[in-house]
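Only one protein chain is missing from this complex, and each of the others stays in its spot.
We just call them A, B and C in the order they show up, numbering each chain from 1.
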């Protein structure tokens, strides 16, 4: 058991899985000698060499595309896209192929691979370095989409993603990389993909979030308990796709109210599916419209305006109080 | 006034706008001499020459990317992606740039351009030739996303898209290209982008759709009227983004019930935003959960299974009856 | 110091052994046993005859859109012939002859073009990727396969096919660049059939040859007469051997011609002249090879009938195949179907059971859909 931040926790997952399984290779820009621009792949190159930890040329489509080829052969590539803002260069490889080889070959081939990428705000970085693109991946059938919210579940979910026979897009919130440390057990842990986690129980309101926004949701819940005596159930989605509708619906059947918090732009965003799924499954329990607290529908804002754009505790509180007062 | 199918109607829009405005250029694979694989750009090459109607090399990112450059210079490119299934090769150019130059340059530049592409099923074609990807474009802020449902509105909306100062992704349902003819006036017509159209009035249930599925929605409405004496309001979304929430909400405030029909996969699909927007705006009027009738969450099915996968009248009827009986 | 030309200069070679007039460069004639020569010819002929049959089946609405190979049999067979069964073959969408050679049953290809998912499934032991439709996107996969083989230390070569148009895509570039840096055992076979649908090679790139594109990656590039099966074979054999020996990738440009339509949805009279087609018909790879075999007394009698019978039997099996069960479309989305897919499948099962349901899949040969005609372009 060691206290690790999310970077170290992810690094541990990679290290331990690579020690266990020679078929795992790591590939991406600067993942080797440099250890990744966020140091998630630190030391792996030294430990496993340049054939297993590949500093690729600068080309996202080929990073994903050659990983697909490796996966078809039987390797288990874990590729890194340096920032999610540059993942669209490889989007056609993910949508056209990684997500489809199982279907296209009727089970003869499949792509056991993970596409890791940092997403979201919080590092005072320029355009394309702070956006939240999870929606684009969540809508692709055949793909799984995972977003951990802290060191321990990040490590466990990355292990599960690596072992998952299907392609997994794995979003790591940059804002969490160094935000907090958590106890992470030495032995390998896994967490089931496709399962949301109730991180706080409550009967009055369900607050749903994931990634870096989970902290915001939790803080809002604590404040509501302290200031208003309202008990929120807080759900950490963890796997965006396939979405754990059962857990979401069960909670709202109990609470009758929900607030969804995410960093992605609102329109046609992940909150819409979450809200609709709840509405479909808990319609008669709903006491108020489900609220979405999200970033604005703007392409990017520059980090000088980031705080105003990304949901914060005050906004979640306001939405929660509105919902409760409905 | 002439009776035209959708191919001819779109062709007329291009022809008339190009005659009016020299800044409009057409670019894409096979759009020139061949007139486009669906013949939407027929005769334009002959009329306007190879400098204005450009047979490009086979590269979608560059088709979109060079169009962006032309737009920045002041031209108004209308580019064609041969099938929406190949648009992801140019996705990064659309998301990273076409949708952002206005913001990035704070209004100094903008991309007045249209990216046309055929989408959807109905032509007995292979993988990547029958998918519905509108959701991916609807979620991009700074972009507009238009989907006509017949010859006349296709022509009018294409003219509006060409004249719109913002980048427009324009989806043309392959299933409609030759499906029906409509009276299309000789004089240029436009339709406002961002406005949905109530194509049938009714007080009992709102059926919302767009593109090739609109016909299915309408037929279901007629059947319900004839067989059940139920009057559906049918809404043709026409512009998916920015979504005309006002029209949708107003209708459901009246009817209390809604069914959404689309060809795209369900999860994290366009129906989710439509449903959530309605729930947000018409919560107290809702008498039943909003239903989604969509294709399955599968990457593709092969055209031998297409009919079973794409919504049909029977499925809309079943959903509508469930909703009405709720 | 000053302004100077960098040495050594860059070059690409051109190879032709048996020209369209039947002239043979005996010094370059590859060693192929008589039986092998006959096998090669048979495979080319099978490709040609199946092609013709497929076009007819499409016109009758019994299969969907199909991309004929007529004219490209030498490019395909000359290259794939140098592979071992244990090597990997990565096709695009116009490699029918090569795919048959690699072991795809004819009826699977028919199923594939009739819109059945089942047609895309390689046999368990087959080292072939299924058809890839998005142009050039298969090339990074091929490089990844080659990397994996090298990583595992397997004695494997990968051969990847694509067209002239494909060389314009970013994926082509990225794949060749990765292959160069990684020095993997791969052979890139470009079938330059002069056209990408209606776009001629002149509008596709300003480079003199496609072979020279290899220079951008520090790789050897060679241009061969793609209608000369001996030249294609010789070049491919060398490239495969080189790859197998650990000497890295090669780009082979086969200069050939698509004698038929781009696909059954295409009307080439819109964009190219009858004369051009006739000129290339003179260079037909089959006629040329047949004459060569004839001279050697190796041309078997009754081969066409034999091949046609094989095709006919396969067509019969194809038509007897079960209608597509729609429910199976949920089977291979994930290894395990998640709850929402289980629910969607259940919903469909209910629906198919009920009266108002559409027929259980489409029986095939399926009728043309409303508005569809067997014309020379995409129609619904």
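One rule holds in what follows: a residue touches a chain if its C-beta (ideal position, glycine included) is under 8 Å from a C-beta of that chain, and two chains touch if they have at least 3 such contacts.
Since we're looking at a predicted model, the values are computed, not measured.
Taking the full assembly into account, the omitted chain touches A, B, C. The residue touching the chain not shown here, chosen from A:55, A:182 or A:231, is A:55.
Touching the chain that is not shown, out of C:66, C:217 or C:271: C:217 (per the contact rule at the top). Touching the chain that is not shown, out of C:32, C:181, C:303 or C:327: C:181 (per the contact rule at the top).
Residues of chain C in touch with the missing chain: 1-6, 9-17, 19, 23, 25, 27-28, 168-174, 177, 180-181, 183, 203-209, 211-213, 215-219, 223. The chain not shown here touches chain B at positions 25, 51-52, 56-57, 59, 61-62, 64-75, 77, 92-93, 96-97, 102-110, 141-142, 144, 164-166, 194, 242-243, 245-246. Where chain A meets the missing chain, the touching residues are 29-30, 32-35, 37-39, 55-59, 61-62, 85-86, 89, 122-129, 174-179, 266-267, 296-299, 301-309, 312, 314-315, 317-318.
In the analysis below, only the chains that are shown with their structure count from here on.
When every chain is reduced to the mean of its CA atoms, the largest separation from chain A belongs to C.
Between the Cα centres of chain A and chain C there is a gap of 39 Å.
With centres set at the average Cα position, the gap from chain B to chain C is 34 Å. Centre-to-centre spacing of chain A and chain B amounts to 30 Å, using the average Cα coordinate of each chain. Residue numbers of chain C whose C-beta contacts span two or more other chains: 117, 134, 137, 170-171, 333, 340-341. Counting partner chains per residue, chain B shows two or more touched chains at residues 85-86, 89, 127-128, 267, 296-299.
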